[in-house]
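Heads up, the thing below is written out as structure tokens.
With one protein chain held back, the other chains of the complex are shown just where they sit.
To keep things simple, chains are lettered A and B as they appear, and every chain counts its residues starting from 1.
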Amino acid sequence: MKGLLIRNLSKTYFDPYAGAHVTAVRDVSLSVNEGEFVSLVGPSGCGKTTILNMIAGFVPASSGDIVLDGRRISGPGPDRGVVFQSFALFPWKTVLENVAFGPKMRGAGKTERERIAREYLALAGLGNAADRYPNELSGGMQQRVGVARALANEPDILLMDEPFASVDAQTRMTLQEELTRIWQARRPTVIFITHDVNEAIFLAERVIVLSKGRLLAEVDVPLPRPRVWDTLIEDAAFKTLSARVLHLVRSG
Amino acid sequence: MARQVRSPRAGIAFVAPLFVLVLLWAGVVRAFGVDPRIFPGVLDVARAGLDSIRDGSLVMHAAASLLRVAVGTALAILASVPLGVAMGVSPAVSSFLAPLFRFFSVLAGIAWIPIATLWFGYGFGAITFVIFNAVFFVVTYNTLLGVASIPLPLRHAAASLGARRWTMLTEVLLPGALPNIVTGIRTGLGFAWRGLIAAEMIATNVGLGYMLFLARDFYRTEVIVFGMVVIGVLWLLLDRLLLAPLERATIERWGLVRA
Partner (left out) sequence: MTTLLRLWSFYARRTTRWPGVAAAIPFIALIASWAIVAESAIFPRAFFPGPLDVVRSFGSLVYKGILPDYLEDSVVRLAVGAAAGTALGIPLGLWLGMSPRAYSALWPVLLFFQAIGDIAWLPILLIWFGFGLATMTFVIVYTVLFPVVLNTVLGVRSVPIDLHRAALSLGASRARILWEVVVPGALPNIVTGLRNGLGYGWRALIAAEIIVGTSGIGFLMFDARRAGSVVEILLGMIILGLLWSVVDGWVLVPIERATGQRWGLITQ
């Protein structure tokens, strides 16, 4: 099966300060089809970041398995690209070098990887920034580089860990619209983690609500694309969905 | 910043590798049949150590060294903190004098040994001067910096709340500069300790440095190694059990992460 399959995933760890075992993720099962955009939403501590870290391979699962395109996952790899809340751009590399990093690791030659990098920079609307350093860019631009960098490696699935939480509200909305545009152009498989209900609905085709480590509900988002905040914010269907998901999150 | 979970476990984790080192040492010496005049075995060193404790020589030398450090450091702190505060309070004075004190901090310690022995002759005076010197300039400079970097709004706030000079000093300036002062003391003591050992090798006839140098004349490597271990342990105890926690406590307590 193409896509991501998670079966009975659990994560328990020992917290030295609490002096006890904590279960962050409890028996979660879900699937994401190829080319689908799924949001994972829930309050802080609901386990969504832990799930992402397990899919990414940064953290081992306590039990259950994660299968991507028929292969079991263990450890990180270029098949699962990650976009971080902290941007995680390499400060000593230029924007171009950052985006070209993945291809470089795969062994692409200089001209080849720069070509790929420029292509994805253009996609993300950053053509002019190629030779700048990350610390010269605004937060919003840095995160676009982060997205371009992850996509340039053409991973099987893109994992996004609250990527827009560190930017201001206006920039966030712009970035969300940019992301949907990029997604419609390339159709990567995406899992998007957020605590913002509206953001989750705006971006995704399906919203998965988590609470206290458990999967609470799955909500389909049949809203048409392209989606734009100016219109969507007044749309009746959006408002109904938003209220419903919010209620689920808060009651969970 | 989370509190360190300190436990006897941490203590064991620290000592264990050193213990392994001692075992390795014993093993290597035995296996390669090393000449004791080149490098002593563990038992020889232990025996020499016990002898020196029994005949009182260790206590005599260690006490002499520690006394010099204590006196020199105490005098230096008493002199340098008030001076540093007085200088730090005025931006004009501190920016004028800071380069001077920075220059002399650079020279702290060992470089003063020749001139100290010339001015004070051999013995307690010269060595204590070297120690005083090592701590004085570093602590003054750090105190100066510490006071000068207290945000002016803080001082204004205190003044507008009615703080008079003495209160300002004890409630604002000293606490505000305390992290820098403690860092300065720790750095200065580091220079002082090394200056002490060096000075004792040249300029006196009692002290840990002297104990090492004398043993060298008689090729008594086991005494030398024992002395080195004592020096290492003393500094570790002083730095890790006293100074580092003190430094950490002053910074943590004030939650200061000053740029």
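Rule of thumb we're sticking to: contacts are C-beta pairs under 8 Å (C-beta built on N, C-alpha and C of every residue); 3 or more make two chains touch, one makes a residue touch a chain.
Small disclaimer: the values here were computed from a predicted structure and weren't measured.
Which of A:Gly102, A:Pro188 or A:Gly213 touches the hidden chain is settled by the complete complex: it is A:Gly102. Residues 56-58, 76-78, 80-82, 84, 86, 88-92, 101-102, 105-106, 133-136, 149-150, 153, 155, 159 are the ones on chain A that touch the missing chain. Residues of chain B in contact with the chain left out of this view: 13-18, 20-21, 37-38, 92, 95-97, 99-100, 102-104, 106-107, 109-115, 117-119, 191, 193-194, 197-198, 201-202, 209, 212-213, 215-216, 219, 221, 224-225, 227-229, 231-233, 235-236, 239-240, 259.
Please note the rule applied: only the chains that are shown with their structure count from here on.
Averaged C-alpha coordinates put the centre of chain A at 52 Å from the centre of chain B.
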